[in-house]
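The complex appears here without one of its protein chains, the remainder shown in place.
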Amino acid sequence: MIKVAINGYGTIGKRVADAVAAQPDMEVVGVSKTKPSAEAYVARQRGYPLYIAEMSKRQAFEDAGLEIAGDVTDMIKHADVVVDATPGGIGEKNKKLYELYGVKAIWQGGEDHEVAGFSFCSSCNYNEAKNRQFVRVVSCNTTGLCRIIHAMDERYGVGRVRATMVRRGSDPGEIKKGPVDAIVLNPVKVPSHHGPDVQTVLPQIDITTMAMIVPTTFMHMHALQMDLKSDATKEEILAIIEAHPRMGLVRPGTGITSTAELREYAQDLGRPRADLYESAIFADSIGLVGRELFLFQAIHQEADVVVENVDAIRAMMNAVDEAAVSIEMTNRALGFTAI
Amino acid sequence: MIKVAINGYGTIGKRVADAVAAQPDMEVVGVSKTKPSAEAYVARQRGYPLYIAEMSKRQAFEDAGLEIAGDVTDMIKHADVVVDATPGGIGEKNKKLYELYGVKAIWQGGEDHEVAGFSFCSSCNYNEAKNRQFVRVVSCNTTGLCRIIHAMDERYGVGRVRATMVRRGSDPGEIKKGPVDAIVLNPVKVPSHHGPDVQTVLPQIDITTMAMIVPTTFMHMHALQMDLKSDATKEEILAIIEAHPRMGLVRPGTGITSTAELREYAQDLGRPRADLYESAIFADSIGLVGRELFLFQAIHQEADVVVENVDAIRAMMNAVDEAAVSIEMTNRALGFTAI
Amino acid sequence: MIKVAINGYGTIGKRVADAVAAQPDMEVVGVSKTKPSAEAYVARQRGYPLYIAEMSKRQAFEDAGLEIAGDVTDMIKHADVVVDATPGGIGEKNKKLYELYGVKAIWQGGEDHEVAGFSFCSSCNYNEAKNRQFVRVVSCNTTGLCRIIHAMDERYGVGRVRATMVRRGSDPGEIKKGPVDAIVLNPVKVPSHHGPDVQTVLPQIDITTMAMIVPTTFMHMHALQMDLKSDATKEEILAIIEAHPRMGLVRPGTGITSTAELREYAQDLGRPRADLYESAIFADSIGLVGRELFLFQAIHQEADVVVENVDAIRAMMNAVDEAAVSIEMTNRALGFTAI
Partner (left out) sequence: MIKVAINGYGTIGKRVADAVAAQPDMEVVGVSKTKPSAEAYVARQRGYPLYIAEMSKRQAFEDAGLEIAGDVTDMIKHADVVVDATPGGIGEKNKKLYELYGVKAIWQGGEDHEVAGFSFCSSCNYNEAKNRQFVRVVSCNTTGLCRIIHAMDERYGVGRVRATMVRRGSDPGEIKKGPVDAIVLNPVKVPSHHGPDVQTVLPQIDITTMAMIVPTTFMHMHALQMDLKSDATKEEILAIIEAHPRMGLVRPGTGITSTAELREYAQDLGRPRADLYESAIFADSIGLVGRELFLFQAIHQEADVVVENVDAIRAMMNAVDEAAVSIEMTNRALGFTAI
């Protein structure tokens, strides 16, 4: 059993913990919180040992009826791999600790590529992650872009890729972040950082991206255009997506045309937390104008990287040789089938 | 086994179906849809026989790969009780059909009291529903009001009750209804219909309500004020709520101050569809100024009536003698424990 | 003085009426409403003669203290040009009336190109509108696209144009339309109708568009990419936009990065109704990658076509020979200067 610690039990961390716990070859040895909150009670309900960043806060946790197993250093000592899901920028500061204890560590896309020196996407570069001490799983948006671009590139070759990302303003459980009624260019400057971030995984791709933020809470939407280098048909592309373990088709029969209906459907199908680990590509949106491909894909900002973290653990531990096998194990353990 | 049919497999109907299916003494004999959609696939996934309103649409369903068991009349013939969860106003038109086939029927709060001649809330008037052919489960807001008012009235006696209801603009899965950025008085006239609706269950209560609609999707919020007829303490009131099977306390330790955080917590705890069947009363909001009680409660518009429907079925079938026993059975089958 | 009647005094109609009234060579001979409402009082405040669609409603208007000058037919008899700003689809039904009375008429972009047989954008095809009986002013989004594409095409030649339009869910004064919390693909199919609509004005342009709807009320946002046929510099493009009478630059010094801040600024500068008649192009967003141009532009859905209607009137009446002169007259009368 691979021993996994989750440093930062928040939006991503709590999902990674559950995904790890569901795997047959892994166990959660601990999760960490900085202060008592609703999520600390969730950790207790799940039975994850709870560690805290600063022992000076021990009393506050105990007053809230939450038992503390130790501090983050204690947690790390029990782990083969630490998944660092602390807020963007904090993760980098933890690097010294991981080096000191010689533990493997995974950062999220909120950190720079340089923190790990290697950026990961399961279906793109699993093999290159093998035996590494440090890996960075790219952000939700970058993961969504890499999956489809790599799949198209493998089959047809891909020329220039142009994407507009319409991002959610805040996560569903947040109450302080906006905007309430605005479209915000973020950044105003074109291109946005998402293109170079894709290139940390797929360096050869010519990609330019634009990004904005809108007042919604669930999922980003990508309007994607890419030039293919050879002829394709819509049927082929539908088949590639259908066969891909991390992309799903939103089928016209469902009548779904929005992120809200997609969440409702995920919830109805029993997905925990309505999580969509796969990119949700709208089948009807796939359009080919000559060799130019257009499509819309919705990306669940809280979920799509969760499964990537699980595969990254296996690659770093060299526990499973083939990407496809790890991906299949991860998916099966979470019981997810195409929507 | 009580045979239950769900006429109208939408927001409420699909939840009632799952709640019925989870009961040890009931089974779902069928659900009905008017057109193929995402929810029809959900019914199929659940294994509920699918009936349709008009046989002329059979082909559309079959083209979508959905097997049809018959029309609504066929469904009714298999049922002891029909839960009518069709859109407001449609339910009344179905009454003749239920009379014709002599089947018991439950309507939702979108219909007038007169459709059934009896309005129901599990913890208020279970016994009066026994052996009735027709029952109306009151709306989500009225259910939430009845629960707390009745509990306070039983213990302290209740004088005048004043409530402001801040209602969600659309359900989470809706995309056409607004408002996007407005507070809408609905109705402008004071009092709103909610007071008289409470009186269909609790006729003796002096209640006046005001209501508005705001741009959110999950839960209504009630700002409630009531004059108690005898002395009370905050501790007592907390204890009454804690002991009540259909009210839950939102505890200060969780840090939860909003509907969004409540949903996140429900989701984290594994509630299917993040459903909150119980009124969520904010412990910290409970304030006593003399004998005047103030509190905030959040009401999940999609969920709180679901469990009431299940109890109504038992009462109408005279299957369980005591309200408390039915309520406990319903709750246990759904696995819900205080948040 | 050109006599102008406004058929449909709503979001667009009320703005066209004020813009016409401000022109030195035009007058408003009447506006029409179907029912008494806040806008009918506004018409009275402005002193516009009020006509009604059906005389059967005369009493309702008079009960509201609103004097009625006659019905729509009466209004038309007084007009040289009717600006039809009735809801999409209704305008076409009015065509027979305009033909019967031999009056010139302008439709809005909610109607098909075929209703008028000619689609108009002031800075693109003013001359072709001269002496026409019927003209259609293209929609707000199409107007915004035509302005920049035509300006770039004139100077550099334009190859393929790709645009993603993120559209507001409802107008600021609407309360029924959503979505509240969703990104809606509208349409799901790519390309959207906006490309072909641009081609009704600029038939030679190779344009493909994708469109979605988000929960905001003020302005659409276009993420635009176009291939130029000759070399360009950012400085030149800034200069072209600055010199264009219907495009404005959002300058970095203002710190504005969103539609909400833009509205605030327009309001602060004293623009009536915060109206932005010009396309608001974010200076900082202009990016050139080789000969590929990227930019963001915000389009005020209630305002940008208003000034186009005024110019269309002059062209149809052959009242002013040069487009530039009419555009300058229109702008000056409204007192609008670059933001």
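For reference, chains read A, B and C in written order, and residue numbers begin at 1 within each chain.
The rule is simple: a contact is a pair of C-beta atoms (placed from the backbone, for glycine too) under 8 Å apart; a residue touches a chain by one contact, two chains touch by 3 or more.
Values in this document were obtained by computation on a predicted structure and should not be read as measured data.
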> Out of C:S37, C:Q133 or C:Q199, which is the one that touches the chain we can't see?
Replying inline: C:S37
> Among A:G70, A:P215, A:P272 or A:G287, which one is in touch with the chain left out?
Replying inline: A:P215
> Of the residues C:Y265, C:F296 or C:F336, which one touches the chain left out of the display?
Replying inline: C:Y265
> Since one chain has been left out of the picture, which residues of chain B touch it in the full complex?
Replying inline: 162, 164, 166, 179, 181-186, 188-191, 208, 210, 212, 214-219, 221, 223, 225, 252, 257-261, 282, 284-287, 289, 292, 294-296, 298
>> Please output the residues of chain C touching the missing chain, sorted low to high.
In response: 14, 36-39, 41-42, 45, 64-65, 172-175, 180-181, 217, 253-258, 260-261, 263-265, 267-270, 272-274
> What is the set of chain A residues that contact the non-displayed chain in the whole complex?
Replying inline: 168-170, 172, 174-182, 184, 215-217
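The rule we apply is simple: only the chains that are shown with their structure count from here on.
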> If you average the CA atoms of chain B and of chain C, how many Å lie between those two points?
Replying inline: 46
> If you average the CA atoms of chain A and of chain C, how many Å lie between those two points?
Replying inline: 42
> Where the centres are mean C-alpha positions, what is the separation of chain A from chain B, in Å?
Replying inline: 36
>> Please output the residue numbers of chain B that touch at least 2 other chains, ranges allowed.
In response: 172, 174-175, 180-181, 217
